[in-house]
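Removed: one protein chain of the complex. Kept in place: all other protein chains.
The letters A and B name the chains in turn, as written, and every chain counts its residues from 1.
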Amino acid sequence: MKRFKLPTAVACLIVLGSSVAFAAGYEKVPDRDPTSIAANPFLAGAYGFIWVALLVYVVIVARGLSKASNEVKELRRKLEQQS
Amino acid sequence: MLAPNGFVKTIFLVASKDLRIEWRNREITATMGFFSVLMVLIFAFAFVNPAGDGLKSEVTAGVLWVGLLFSGTIALARTFDRERDLEAIRALLLSPAPRAAIYLGKLLGVVFLMLLVQLAVTLLSGLFFSASIGQHAVWLALFLGLGTLGYAAVGTVVSGALIRSKSRDALIAALLFPLVTPLVMAGVRGTSMLLNPETPDMESIVFWTEFLVVVDAVFLILGLWAFEPVISGE
Partner (left out) sequence: MVQHTMPPTSTPPKPATLGVFLLGVAVCILGYAWVPQMIVGAPIEMTMGPVQKIFYFHVPCAWLLMLSVFVCAGGSVAFLFKGSERGDRLARCSSELAVLFGLCVLVTGPLWGRVAWGVYWQWDARLTSSLLLWLIMVAYLLARQYGGPASRKLAAALALFAAADVPLVYISVHIWRTIHPSTSVVPTLAPAMRAVFWTSAALFTVLWFVLLSFRLRLERLRNEVDELAIEVEDVLEVRMETKRI
């Protein structure tokens, strides 16, 4: 446990430092009219992208789960046959 | 546990072993050196206008640091390739040498080779790009030295872990370059200020130097922790 005191302390400092860093402010771009471009396609595109990405990920994981479950059943069946 | 002078002796033993092998065939120095020269030439063809003045200090600084990254990748890959031949790494790990000492010894060897090549790249850049490298030579050497140390600190861990990997050559760069970005940012900022023929902003240069020292310290500490479990393999 003693081995981890220094690494844990350093890790906490890093997390603290990054939180403080992220809380720092920015400057805004001056003289820019955000309403000059139609916003709705970008808004819809952004939201749509997130849900498509999440859906694709869920489908990939679900297919992996189904394949792994089938492999487990098959291997157990083989083991039981051998014994 | 080794006495402190035993630990330091081990570091120098490992480093001198690598450098002695390198001195005998000069393979890494020759390939790294030639590659770096060609790289500076390619950048010269890409950026320099033959009719015009030398390059801006920002571009020269970029060339120096890209050279550091690319040549360093070759040094890191080849240094550990030698350990893989005839399973020399196994002999090294079976010895009573502490892993931290092996890490620092390897690091020292890589840093020495990289600095040698970096010297050639800097001189060539000064020649081809009309860069004022002599203006603040000590600061420039400090920047490049700190950058080399930080890069090698991470690179030694990564290339040690990839010693038995088939995709080693492609993966070293792919894994290292995102990690060393703060080094490159700080290094290029500071170096471009140093190469500025007008009076450089010394306050910023000192800041970037301090930043590089912090980055190097973080990378060295993490490298010392991570090297042992990583080199021991699965």
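We take it that contacts are C-beta pairs under 8 Å (C-beta built on N, C-alpha and C of every residue); 3 or more make two chains touch, one makes a residue touch a chain.
What you are looking at is a predicted structure, and each value in this text was computed from that prediction instead of being measured.
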* To do: With the full complex in mind, choose from B:59, B:102, B:158 or B:193 the residue touching the hidden chain.
  => B:158
* Structure fact -> Per the whole complex, from B:6, B:98, B:145 or B:182 the residue touching the absent chain is B:182
* Structure fact -> chain B positions in touch with the non-displayed chain are 154, 157-158, 161-168, 171, 174-175, 178-179, 181-182, 185-186, 189, 207, 211, 214-215, 218-219, 222, 225-226, 229-234
* Structure fact -> Per the touch rule stated above, chain A touches the missing chain via residues 3-4, 7, 11, 14-15, 17-18, 21-29, 32, 34-35, 37, 39-40, 42-43, 45-47, 49-51, 53-54, 57-58, 61, 64-65, 68-69, 71-72, 75-76, 78-79, 82-83
